[in-house]
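One protein chain omitted, others in place.
The letters A, B and C name the chains in turn, as written, and every chain counts its residues from 1.
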Amino acid sequence: MFGKYKPMWGEKTQLKSSYDAVIIGGGLHGLATAYYLAKDHGITDVAIIEKNYIGFGGAGRNTAIVRANQRTQYNVPLYKEALDLWPILTKELDYNLMFNNCGNLNLMHSEAAMKAARMTIATAQFHGVESHLIDAKEAKELVPALNISEDITYPIHGAMFHPPGGIVRHDAVVWGLARGASKFGVEIHQQTEATAVNTRNGKIVSIETNRGTINTNKLLISAGGYSAALIYGMVGIKLPISVLTIQAMVTQPLKPLLDHVVSSGAYHCYANQTLKGEIATGAHMDQWPNYTTQTTAHYIKHQGEALSEFMPCLRGLRFMRIWAGLADMTPDMAPILDGNDHIEGFYFNCGWGYFGFKSCSASGKYMAEFMAKGQAPDMIKPFNLRRYEQHKLMGETAELVTYTPNN
Amino acid sequence: MSLTITCPICGKRNGYEFRFGGEDKGPRPDEDSLTPQRWCEYVHLNECVAGVQKEWWVHKDGCGSWFTIHRDTVMNVEVAKPEADR
Amino acid sequence: MVEIKRYSPVAFKVSPKRVEVRDNWTVVLEYDGEGQGANYLVDLSHITRFDVQSSNLDAIKPFGVTIPQGLCESNLQDGLLINRMNGIQASIFCLSGKKPEMPSESSYTETTEVGMCMAIFGKNVFSITEKLTSLDFMDPAKKTPFLYQGPMSHIPCQIITLSRDGEKCGIIFTASRGYGKDMTHAIMDAGAEFGVKPAGEDKFKSWLGSL
Partner (left out) sequence: MMTRINQLPTLRVDPTKKVVFDYKGKDYVGAHGDTVATALYYNDVRIFGRSLKYHRPRGLYSLDGECSNTCMEIDGIPNVRTENTLVKQGMKVKEQNVKGSAENDMMGFIDKLDFMMPAGFYYKTMHKPASIWPVAMKQIRKAAGLGVLSPDFEMPGKFDQIFPSADVVVIGGGPAGMSAALASADKGLRVIIMESRPWLGGFFDYRTFDYRDENYKNNKQLYSRARELASKVESHANIRVFTHTSVVGTYTNNLVTGFQIGKDNDKFTERYIEIRANAVVVATGCIERPLIFENNERPGVMQVGCVHRLARTYGILAGERAVFSVGHDLGLEAAIDLFDLGMKILCVADVREDGQNPHLMIELAKRNIPYLKGWVAAEAKGGKRVKGVVMTTLDGTISRDFDCDLIVASAGFTPLNGPLTLAHAKLRYDSHTNFFVADKMPEKTHAAGRMLGLEDSLSIEASGVIAGLKAALDCKLMKESYGNSDVDALKSEIDATVAKQKELPGPARGSKFVTAPVKGRKSFICFDEDTTIKNIRQAIEMGFDVPELIKRFTSAGTGPGQGGIPGHNLPLYVAKYLAASGAPPKPTTVRAPLVPTLIATYAGSKHIMMKRTPMDDMQRADGGVFRKIGVWERARYFSDDFSCKKEIENVRNNVGMLDGSTLGKFRIHGPDALKVLQRVYVSDMSKVKLGRVKYSAMCNDDGCVIDDGVVIKLAENDYYFTTSTARAGATIEWLRYHTRFDGWDFYVVNLTDSMGVINLSGPNARKVLQKITSEDVSNSAFAFSGYKEFMVKDTIPVKAMRLGFVGELSYEFHVPSSYMVSLWNMLKDAGKEFNIQNFGVEAQNVLRMEKCHIILGQESEQRTNLLDLGLGFLWDRTKKDAKTVGAVALRQAENDPTRFRLVGFEMENNGRAARDGALIVDDKVRGYVCTARDSFTLNKAVGMALVESHLAKVGTRLEIFEDECGGERIYGTVVPMPFYDPDGTRMKS
């Protein structure tokens, strides 16, 4: 009933010496951009250059949460579109992305946080995104595992409830987009490493890889956590990015317990139950730059401490596996989508921090339009790099920065 | 991963006693004729080295001193100062 | 009329047996049921402490006692405990319980009220501390008395190890005053299995005298 088992994203092919467009990074944003370049703009002569295998980086290391309740008006519409795209992509790609729109519950632990949530909710509602402020009792009705007593470090005052959010099977997105792009003729070259970018008269002309030179006039670097180092190393553009290691873990599988995604900024902790029954839960990040995907004893213990307080029933559960990925953080917690400015034909898409998964579909769509037309679509114009020298940080985080601006 | 950092006062300690203070970018630039680009570079832009870099740390849970170390960002371990830097 | 009293940030759930009023502090000399040979926790928050800072620290001899040269080394002499915190700074604990005159030089700041201060001593002290901190008190590279500036129960502390010798094992530590209640609780909880008991200043003095 399933037919023959054939390769999902094409047979392995030779690398050609020239493509209309080259994308460095076979992660979600690269794959999505390639998919939309081909589907929406008819640019199908595209090579994706992936050093490892597709989905190796953040694409396979996130906790698969999707939502559109960002803080500012530039971000909300972008994330809303990304959220709306999951069912559409499932259909288009004919691949079950297993979108579970169970809703997200973002816990608030003080009066001040409730006020901050109110602003975020108002912004969401203003842009047509469903989101509500609920009190602690209502939160407990949605998630009976919550401890709403006073005697924990951060008592729960209420929550921001965002019903349209949820979880998507992250690996499925990688494989589905790869299959979808490959059907249009996009080539995916795994185990292929880009080593240099060549420009002439301020224009992109070619890139070097460990498998030879590729000529192209359009280059996108969207290599997740590795973007900033690649862009500075190969193109010489320094970015306001700190690459941090972020960790997540799962428990043993359990019959249904959590019906919503639960997150808490104060506890630096978010949790949801996967379709397999595991509680997947993510932690805070080490606040110093790293390219390691090693985990730490510190965070898994921290996670135990945090969950023990605000969802104490989980004390009876066991952690099974912890892993780490990279998050390229910007000072204002908003991404950098830019191109065709510093160098003609050179585009970059990075700085998503830990929002890279939930945004990939919309980001791919608009970056594809950007690359096809050479002009940034209005939707992503505000995300340019120059905002930092113009003192126009995006305001996705309200927190007053401490010490140096980059932590 | 379990970073340890050698504090010049307290010796080798658990990395979580410290707070990261940025890539070493040298002293504050002079303010005369400082362009927005140069200012932005000093304040916001990073080299994001995948390898050994010199960086600032403060021993927040300990003696409170600021100092630089060299650290390999790929393995997340403190390394000896490179020769050129001694 | 309101009576003028000074209060320690530390309170035990045991009733004092003997007290003494000193400089408006009600100092507990002995608690009920102290007994002998247990692990003891003594509140020393009332003892006078100073911070001294100078770029020429070696030229300063607080109350005639030398500041140790080595970083994080301590010196215990005539009831005065002096701890070298870094190149320019030392902390001074007047363990004798008497309040010395504040030196007139501006390099001194009285810090008595900055922190809670406690001593823990007895043979299981380091079994208690290993539940609260990863600091290595038995590090053979250190000679007692020595100073640790580091976290205990997640709170930055100054911890001075005075002895690592059997029954005499003991430390003195300070942490921010505001943590008095929770820190006391953390130590009593960690020490419960070793029968840690609150004790008065007399118990502390006899321990100090035995060192």
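Before moving on, here are some points about what is shown:
What we mean here is this: contacts are C-beta pairs under 8 Å (C-beta built on N, C-alpha and C of every residue); 3 or more make two chains touch, one makes a residue touch a chain.
Values in this document were obtained by computation on a predicted structure and should not be read as measured data.
Across the entire complex, contacts from the unshown chain go to A, B, C. Within the full complex, the residue among C:G64, C:P140 or C:G209 touching the omitted chain is C:P140. Considering the full assembly, A:H391 is the residue among A:K16, A:R211 or A:H391 that touches the omitted chain. On the side of chain A, the interface with the absent chain consists of residues 1-2, 5-9, 53, 55, 60, 72-73, 87, 90-91, 94-100, 109-112, 115-123, 125-126, 131-133, 143-145, 152-155, 169, 171-172, 175-176, 251-257, 273, 275-277, 294-297, 300-301, 303-305, 307-308, 312-323, 332, 390-395, 397-405, using the contact rule stated above. Residues 1-9, 24-25, 45-46, 51, 53-55, 88-89, 106-107, 109, 111-115, 130-134, 136-141, 153-155, 176-183, 185-186, 189-190, 192-193 of chain C touch the missing chain (whole complex, contact as defined above).
Where chain B meets the omitted chain, the residues involved are 1-4, 14, 19, 21, 26-28, 30-32, 34, 36, 39, 42-43, 56, 58, 60, 64-66, 75-77.
Throughout what follows, only the chains that are shown with their structure count from here on.
Averaged C-alpha coordinates give centres for chain B and chain C that are 34 Å from one another. A straight line joining the Cα centres of chain A and chain C is 50 Å long.
The mean-CA centres of chain A and chain B are about 27 angstrom from one another, to the nearest whole unit. Across the assembly, chain C contributes no residue that touches 2 or more other chains.
Among the residues of chain B, none is in touch with two or more other chains.
Chain B contributes residues 9-11, 13-14, 17, 59-65 to its touches with chain C in the complex.
Within the complex formed with chain B, the chain A residues making contact are 226, 228-229, 232, 238-243, 245, 286-292, 294-298, 324, 331, 388-391, 403-407. Across the complex, chain C meets chain B through its residues 71-72, 85-87, 134, 148-151, 156.
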